[in-house]
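One protein chain omitted, others in place.
For chain A:
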Amino acid sequence: MTKATLLMAGVVAVGLTATAGAVNAEDIVIGAAAEPSAMDPHYHNLSPNNAIRNHIFESLVGQDETQRLYPLLAESWQPLDDTTWEFKLREGVTFHDGTPFTAKDVIYTVCRIPNVPNSPSSFTAYTKAIADMEAPDDHTLIIKTDGPYPLIPTELSTWGIVSAATMGITGDIAFDRDGCTGIDSWPETDDFNNGTLMNGTGPYQFEEFVKGERLVLKKNPDYWGEVEPWDTVTYRPITSAGPRVAALLAGDVDLIEAPPVQDLPRLREDAAVDVVQGMSNRVIYLHMDQHDSETPGITGVDGNPLLDIRVREALSKAINREAIVAKIMDGVAVPAGELLPPGMFGANPLEPDPYDPAAAKALLAEAGYEDGFEVVIGTPNDRYMNDAKVAQAIAQMFTQVGLPTTVDATTKSVFFSRRNNYEFSVYLAGWGAGTGEMSSPLKALVASPIPEKGYGGTNRGRYSDPTFDAMLDEALSTVDEAAREAVLQKASAYAMEQYAILPLHFEVTPWAFRQGLTYTPRADQYTLAMGIRPAE
């Protein structure tokens, strides 16, 4: 209904200008697809929260649009030995209330992260490698780890620094993994939402947050870096895609995130609107149950055929990735040959497995399954771009090589609960590499489930291979960047050779905005005001 309406209306709208109710040139209104659950930067490790956090609470290390690291509040960093890192903090940086930024604020932040009440998803995964922290002076920070841990700068880029003084700290504090000293009580998330504690160093200051309605940021005129061109930035949550496009066309908002794929062709034709798109860090993949000789979603055959590498290879070769990208994703995706897009840290890059139904049939016959078996593919239907449609297409492709396949599509809350209970033999899901490098997908999706190491957290296919785990161990303890990248590339290639998991495509993220603006697409899919500039 939405689609038909918009297309219909769209035909007439082409050529009309979208200047009605246009806002002041120095103010920007963003139509957001999702709303942050809180303003507290450490409450919920979730994309909308993290995107907003970047405006207000800066981190020591920044991630640029392709998620490469760059100095932010830390001017430089280096490993002193295998387990010690030295960070030199930027001098002359002040918080929004005018107080200077020092190493104490960083220590306080690390102390606070495990102590956020009611946090549904905390940042502890990115601080627990820190065994000890010291500040020899106000602008030097020494971080110690238990063993060699190359991801320290990457993990320090994921959380923002809050002001210790604003949180009520007047005396000295000292870091201790099991509980810092000098801190009596922890701030409440509500006090961030109402603005009391919103004191960061970022290019924007907090102005107002009305849940469900708007979030207003204003320019920080005393920013240590280049001051932003926009006086105010307003995020308006418009969660429904059709109305979000309409709001852009009506000139209510200047930029929208996630315009729906089916509206992109006509948005591109509209003279009043521009569209940009960029490769994201999100891969869409198929996981296959490789745990046991019993599997719930495959019938018509004894045992679990997915344990046989020839069957997994046959499934991969049965998938026409080019067709999925062209026909279902409308070009807003790129076929994937591994779990991280080319150009990112640790990507080989590898070519996508070629479409070869004849080879797939031959492999199935060779493995003793010439009569085929029935497969059920699990998929969410409201989580990734066109997720259920992609699963339907794959089901048809599997059916064509002699494996009658059906799709079990449900809403995301039901899907993820069922997936985590191992109810699917084959399922479609996506993975965004938050750290922007190869160890993120490999550790979560391919490594054996080993809770002590944090391995295999989302490996619901339960592929388990000691050879691969050893490669990952090596990568995660190699501090030298070039050597580490080589090991990650090798590990990725090995996992693909084993058909441990089948990458399908990388999502491409589009943004649409009114004429007169530009936006720099980001791999992490964040919509940042810092990326919006007046067009030349």
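Assume a contact is a pair of C-beta atoms (placed from the backbone, for glycine too) under 8 Å apart; a residue touches a chain by one contact, two chains touch by 3 or more; residues count from 1.
Definition applied: contacts and distances are computed from a predicted model.
Note on the omitted subunit: UniProt lists it as "Peptide/nickel transport system permease protein", one of the names in "Polygalacturonase", "Ion-translocating oxidoreductase complex subunit B", "Peptide/nickel transport system permease protein" or "Fe-S cluster assembly protein SufB".
Only one of A:78, A:140, A:420 or A:518 touches the absent chain when the whole complex is considered: A:420.
Looking at A:84, A:124, A:448 or A:477, the residue that reaches the missing chain in the full complex is A:124. Listed residues A:110, A:238 or A:324: the one in touch with the omitted chain is A:238. Among A:105, A:228, A:252 or A:289, the one in contact with the hidden chain is A:252.
On the side of chain A, touch with the chain left out of the figure occurs at residues 1-2, 5-6, 9, 12-13, 16, 18-21, 37-38, 40, 43-46, 117-122, 124-125, 189-190, 193, 210-214, 236-240, 242-243, 246-247, 249-252, 382, 411-414, 416-420, 431-432, 434-435, 440, 444, 449, 451, 454-455, 457-458.
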